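Let me begin by presenting the structure, written as structure tokens, before commenting on it.
Up next, subunit A:
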Amino acid sequence: EDSVFVGHLADMSGPTAFVGKNYANGVRDSLAYINAHGGIDGTKLRSETIDYGYKVPQAIAAYKKWKSREGMVAMQGWGTADTEALISFVARDKTPVFSASYSGHLTDPTGKNPHTKKPAPYNFFYGASYSDACRGLVQWASDDWKSKGSKGKPKFTHIGANHPFPNAPKAACAEYAEELGFDVLQPVVVSMKPGDFKAQCLSIKSSGSNYGYVANIGGSVLSLIKSCDTVGVDIQFMSSIWGGDANMFNAAGSGIKDYIFPTMTPFWGDDVPGMKLVHEISKMSDKSGEEQRVHHYMRGVCSTYFMKEAMEWAKKNGGITGENVKKGMYVNKNWVPKGLEGVCLAANWSNEDHRGINQVNIYKGNYENGGVKVEKVSQVTLERRDDWLGY
Partner candidate 1 sequence: MSQAAAKIQTATPMLSVNNIEVVYDEVIQVLRGVTLDVPEGDVVTLLGPNGAGKSTTLKAISGLLKSEYGEVTKGDITFMGERIDKKNGEDVVRSGLIQVMEGRRIIEDMTSIENLKLGAYTRNDSQINQDLEMVFNYFPRLKERTGLAGYLSGGEQQMLAIGRALMARPKMICLDEPSMGLSPLLVKEVFGIIKKINQDQGITMLLVEQNANYAIRAADYGYIMESGKIVLDGTQEQLLSNEDVKEFYLGGGNEERKSFKNLKSYKRRKRWL
Partner candidate 2 sequence: MNFELLTQLVINGLIVGLLYGVIGMCFVLVYKSTQIVNFAQGEFLLIGAWVCWASLIYLELPFFLGFILSLVFMAGFGVLLQMVVLRPMIGEPIISVIMVTIGLSIFFQSLMKWIFGVSPQSYPQVFDTQSINILGLNVEMAYLMSTVIALIIMVAFYLFFKHSKHGLAMRATAFDQQASQSLGVSVKHVFAMSWGIAATVSATAGIVLGMVNGVSDSLSIMGIKVFPAVILGGLDSIIGAIVGGLIIGVLENVAEFFDSQYLHIGNMYDIAPFYVLLIILWFKPYGLFGTKDIERI
Partner candidate 3 sequence: MTESILKVENVSLAFGGVKALTDVSFEVPRGSVFSIIGPNGAGKTSMLNCISGRYQPNSGNVIFNDKIVTDLRPNDRADLGMGRTFQNLALFGHMSVLDNIMVGRHHLLKNNWLTGPLYWASPAQKEELAHRRYCEEIIDFLEISHIRKSVAGTLSYGLRKRVELARAMALKPKLILLDEPMAGMNLEEKEDMARYILDLNEEFGITVVMIEHDMGVVMDISHQVMVLDFGKKLMSGLPEEVMADPHVKRAYLGIEDDDEIEEEAVKEAS
């Protein structure tokens, strides 16, 4: 094979563009970089990035186009809506999809867990699932509560819109929080769109909640932080993987006080071996090399590189086809793509369990004289509990 095709669905203009753009750049630059450096052992990666603006029909059309016109072997996807919509198509077409939707049920390739509606054998993602990340945060919160020496049961609140993405970890996380001895309060619904959330903040305040899981992204989170700051809510915010990054911190400014957020990669400036490669990759779209990428970019890179190595295995073992790439994902254990040591966490996929990553790094952001300082506060490794598979 001279070349194979990889489709890339991105949201750079739609409602999730705020983070979608960073992640998409990571994927796009990686694809370009791989090609510029010999491809998959000589096989070039043809690719096309389509900005589907978070519209499902457009995502499907793009998928079909790639499938029928380009003979796509694997796809880098994006959001919850399109990933879910494509599950059965990709399973039927045997096309592995590496999405940025980390919904728990995508980790169940065989449909073992009773919560899983439909097995997702061809879905992969790099990162802890939303549920797992939230579990990690709760675990941290539990330790935090104890270490502060506070008395009584800590109270936990899920804060987010009533939509698939923010709701994804809601039940799972609440269950675990209860297990850890939290008093789980009624979730507070705030819209995905920014607005004045003082009302919700006031009721959070009056409920006396201690830990709030912020499930939304972008402007909505910003509004929430500002509104709660105004009315003086004393709560420990903990965000989802998409809810804390440099862009958000810059916009929120002084509102950021002990803001907890998870990551699955280091930051741009961190001194880890693999960061050199990431900087090189970044130059694919930023020749000056000056741009500081946020950590979503790194996840895009990791997602692409895991795919790359699976393809390399596939090439050696019968050719780069969807099926072989999927098999390639199961070969390595404690797998870190070459050159990205310290950037991508060690991953383990198996054909029964698609929870590639079960580790969450927990950081804290604080506004200090004109900028936000982040520091690592903890690292949580989650058990691979059977009842958590796909949930």
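A word on the picks: all candidates are chains of the complex that A comes from, given by their letters.
Annotations
Quick note on the criterion: contacts are C-beta pairs under 8 Å (C-beta built on N, C-alpha and C of every residue); 3 or more make two chains touch, one makes a residue touch a chain; residues count from 1.
A quick note: this is a predicted structure, and the numbers were derived from the prediction, not measured.
Of the candidates listed (1, 2 or 3), only one touches subunit A in this complex, namely 2.
Looking at the complex, you find that subunit A touches candidate 2 at residues 12-13, 15, 17-18, 21, 162, 186-196, 198-200, 202-203, 206-207, 218-220, 222-223, 226-227, 230-232, 247-248, 250-253.
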